[in-house]
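Heads up, one of the protein chains got dropped from this complex, but the rest are sitting where they should.
On to chain A.
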Amino acid sequence: MPSIFRRTHWAPALGVTFLLTLGACSGGGGGGESADDPITVGISLPLTGDFSEPGKGVQQGYEAWAKIVNDRGGLLGRKVELKILDDQSSADRVVADYEQLIGSDQVDLVVGPFSTRLVVPAGRVASEYGMLFVEPAGAANEVFTQGFKNLFYAAPAVAQDHYNHLATYILALPADQRPKTVAYAAMDDPFAQGTAYGLKAKLEAGGIKTVVDEVYPPNTTDFGSIAAKIAASKADMVVGGSQYQDGVNLIVALQQLRYQPKMAAFSTAPTEPEFAKAIGNKTEGILSPTGYSQDAPYPSNKEFVEKYTAQFGKAPEEDQANAYTTGQVVEAAVTAAGCAEQGECQQKLIDWVHANKVETVVGPLTWDATGKPQGAHMIQQWIGGEIKIVLPDATKEAALLYPKPAW
């Protein structure tokens, strides 16, 4: 066993020497050298495997951010360089990746991967090293119950809060106009169900009755029976906690039964580019919360949409926008703190983000102590064959249609 014995001692020794050399370099180099050094940002993304589609979207968002910052002259006068590793959508890989990025690659900053399943383990590594960890995807509640003090979700709201503006709007209606009964159908998925149940909790607290409460498994393809239940209840309003295909199929099944609610709200599906065609353009009056809109009038959004479109040949979607927002938050913190490296600087960055509001492409963001964003999603509505922002009043493009026209 001597060879193994020796090897186990070798590796750390070599590592320590390496780190010391690195430390000596950056310490001894002085201000002049660090100003020329690029700021490296370490990221692990699911470029293959289950989350490869959204993973690539997030990658494009980060690349757009780096390019726009560098074209502007960089961060603190230093160029931004991304170091992206592929975690194959695996929670084990993502831990190893961030260990490597922070420990051996000595990146100056890290930002988050995609999906709750990967954000939590990655956040734990970043937390152990005391690194600021802003992440673009990880809206589920469990992200904020881990006791992280260094994590921030760079989006307007967690799933439960997506419909907040709509809940406020409904409860502000005069009592005789308010919908009196609501039917809920939600996919058995923490995100999709979270959106519907967030609204349900608020409406029930406001005295609006729940008449149908259906939960269906993610593989459901036949929505006839669920639609029959909803149609038979004659609910004034229908709320779908949907992803994509389930939302489309449920809406078509409801239309086949000639169910005409006064208000219909579905998460995710109505904001997808293929939605209108998929349901035969019978979209009139459908509401949907959205975390990002290319038309949102926030100052940096116009620049983002223009430059992103020039770089990639198409307009950005929500995944890209969330990654870009992550970049904007880190950028604001670095600019304010005047530093970007491992060590004490990271705590300065974390404290700054906790204490400040950041203007981003998804609006101004602030966070509570657990890193949960304090906003709500915009509400969009299909009006005359186009999807338009209707809530909140500050960003709206059109007035909300209620009761909705027949679909």
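Simple rule for what comes next: a residue touches a chain if its C-beta (ideal position, glycine included) is under 8 Å from a C-beta of that chain, and two chains touch if they have at least 3 such contacts; residues count from 1.
The criterion applied here is as follows: contacts and distances are computed from a predicted model.
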Candidate names "Branched-chain amino acid ABC transporter permease", "Quinol dehydrogenase membrane component", "Benzoyl-CoA-dihydrodiol lyase" or "SufE protein"; UniProt protein name, chain not shown: "Branched-chain amino acid ABC transporter permease"
Identified contact with the non-displayed chain, of A:36, A:105, A:222 or A:344: A:222
Which of A:48, A:141, A:245 or A:311 contacts the chain that the document leaves out: A:245
Omitted-chain contact residue, chosen from A:80, A:231 or A:296: A:231
Missing-partner contacts on chain A, residue numbers: 53, 188, 214-217, 219-222, 224-226, 228-229, 231-232, 244-245, 248-249, 252-253, 255-258, 274, 277-280, 282
